[in-house]
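Dropping a structure here in structure tokens format, bear with me for questions.
Just one protein chain is left out here, and the rest sit where they should.
So, chain A:
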């Protein structure tokens, strides 16, 4: 493989990392509060707002039902209005964020629903406000689950980011299609796949390590 191609691989990897990390951060910024709200706003819950809960739930489900590749194409006018272009990494971040947000919201919702209802009751009995309960009890107790959920979301984003390559999004997927497939260079294709596998492995291991670090639900060997 020529130095030129290696340069391309490095560039594509950095583009993928850029797209994935920015859309993961934005997806979390939007998805985390949305997930918290979904988990706490059914009838009789902390932020009881059953109608808003149902409406948002429908929107989230609808967004998650649209196949990603169709989402990318369907929102091109919106993407263009937002970043001025519909091709390139910045443009790819828009559909990636839109796909990640409801996904992350559901993962966060599930993690928060796992928290023992007794803890909410204890906090209410202490005179905590709903926001205090969310901040000090729910988010902290759900942190291991949220960390694993975000890991899953980032891994999915790596896969999605390869798909936006097909519509001019750049990154590893784009490289794999243009060089590996269209120019019939199987070594490039293989290199792209290997890099993706390594990326996913690193993300998965790091996520699990973080989740284990913050999880105090089981006794830990203290090495006395």
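Throughout what follows, a contact is a pair of C-beta atoms (placed from the backbone, for glycine too) under 8 Å apart; a residue touches a chain by one contact, two chains touch by 3 or more; residues count from 1.
To be clear about the criterion, contacts and distances are computed from a predicted model.
The listed choices are "Response regulator transcription factor", "Electron transfer flavoprotein beta subunit/FixA family protein", "Homoserine O-acetyltransferase" or "Cell division ATP-binding protein FtsE"; the UniProt protein name belonging to the chain that is not shown reads "Cell division ATP-binding protein FtsE". Across the entire complex, the residue among A:80, A:113 or A:140 in touch with the chain not shown is A:140.
Interface note: of A:29, A:52 or A:122, the residue touching the hidden chain in the full complex is A:122.
Residues of chain A that touch the chain left out of the display are 116, 118-119, 121-129, 132, 136-137, 140-141, 143, 214, 216-220, 222.
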